[in-house]
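Only one protein chain is missing from this complex, and each of the others stays in its spot.
Letters are used for the chains, namely A and B, taken in the order the chains are written, and counting of residues starts over at 1 for each.
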Amino acid sequence: MGLLDRLDNPYETGGIILGTLEDILNWGRSKSDWYLHFGLACCAIEFMSMNASHFDFMRFGIIPRATPRQADFIMITGTVTLKMAERIKVLWEQMAEPKYCISVGSCANSGGPYWQYGYHVLKGVDRIIPVHVYVPGCPPRPEAMEEGMMKLQSLIDRQAIFRKREKLAENENLIKSNKM
Amino acid sequence: MNTTEIFELLREKFKDAIIDLVDNPPSDSFINVVPEKLFDICLELRDNPEFDFDYLMCLSGVDFPTNLQVVYHLYSLNKKHKIVLKVTVPKENPKVPSVERIWRSADWHEREAYDLFGIIFEGHHNLIRILLPYDWEGYPLRKDYKEPETYHGMRVPY
Partner (left out) sequence: MTTRKILDIDFSRIDTDRMRLNVGPQHPSTHGVLRLEVELDGEVVTNVIPHIGYLHRCFEKIAENMNYQQVIPYVDRMDYISSMNNELPYVIAVEKLLGLKVPEKVEYIRVIMAELNRIANHQIAIATFGLDAGAFTPFLYLFRDREYILWIFEKATGGRLLFNYFWVGGLANDVYPTFKEDVLNIVKQVRKTNKDIEELLIYNKIFIDRTANIGVLPADVAINYGCSGPMLRGSGVPFDLRKAEPYSIYDRFDFEIPVGKGEVGTVGDCWDRNIVRMREIEQSCRIIEQAIAQMPDTGDVQSAIPKKVRPPKGEVYFRCENPKGELGFYIISDGKDKPYRVKGRAPSFVNLSVLPEISRGYLFADLIVILGSIDIVLGEIDR
């Protein structure tokens, strides 16, 4: 994962680590994500235990923010109803780029147990905002949320900052040739 | 007091406004009343020290094939007895007097019944939708309700 591997043994090279500026920026970004907590339903209670003693979410360098302006990513934890959906859209639009979204729980992913007769439930938050990581479960265990968080971190680690277009094309080639 | 005694006493006072008493255990027994007199009956039930129903446990609307029903579950904290009242109204013009001024807990329950069944509670001070958005169309808990295709541009069905 770029910089981190080299950090493992910095003294081998005399204390000097060589890497691209992009690596350093991404490393910093992925290790200090601030999130906009969007607790909606039962999943939010599991998310509360994440923040508490046993699971200690903050060791990922993650701090809850109450405002979208300071947040790097948004965690949609719970059932999105139609009445709520428009507010989520507004909040998402208020967040500053670069921004990410983790959808936690079956409800946010696809409507969950309410997919069939829930006339007032939005069947998946990805119908209104883009989602980067899906965490399945009803409710997902806190470990699953941590896993989702790590997935997001590795996604940020790999992100292109300079020469975006070329990198994207490269990535696409890689995907096409099944190397990723 | 059990439901039969309450029924007898109410029958004496309100005559034809009390329709009948349905009692077939194990299901709860209940008293059917006419909607026009509902407010007076409820006031009597609360203020008469013999009844002393100071606590409205639950107010629910029910949709039956031919008509709508409102069910009141009452309880007395002092006397520890309970009773179930029912009023039946036609589907075309479902109007029931509001009991919000008797038990304040009826306020939100009535708004909910209006929201989900479209039952109009006459005399309610603020009868607007409570759970669904204010611009929602239709009354979802009626049996013939069809969920909308879209709401504000969002697709509703799966």
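Side notes on the structure shown:
The rule is simple: a contact is a pair of C-beta atoms (placed from the backbone, for glycine too) under 8 Å apart; a residue touches a chain by one contact, two chains touch by 3 or more.
Model, not experiment: these values are computed from the prediction.
Shown chains touched by the undisplayed chain in the intact complex: A, B. Contact with the omitted chain, checked across A:L25, A:I63 or A:L91, is made by A:L91.
Considering the full assembly, A:Y119 is the residue among A:F73, A:Y100, A:Y119 or A:Y134 that touches the omitted chain. The residue touching the chain not shown here, chosen from B:V62, B:I120 or B:M154, is B:V62.
The residue from A:H37, A:K89, A:H132 or A:K167 that touches the chain not shown here is A:H37. The missing chain lies against chain A, touching residues 37-42, 44-46, 48-49, 52-54, 64, 66, 78-79, 81, 83-84, 87, 91, 113-114, 116-121, 138-139, 141.
Listed for chain B, the residues touching the missing chain in the whole complex are 24, 26-28, 30, 54-58, 60, 62-63, 71, 73, 77, 80, 84, 103-105, 107-109, 116, 129-133, 140-141.
We adopt the following convention: only the chains that are shown with their structure count from here on.
For this pair, chain A with chain B, the centres built from the Cα atoms lie 47 Å apart. On chain B, the positions that touch chain A within their shared complex are 131-133, 140, 145, 147-148, 151-152, 154-158.
Taken together, the chain A residues at the contact with chain B in this complex read 82-83, 85-86, 110-111, 115-116, 119-120, 122-123, 127-128.
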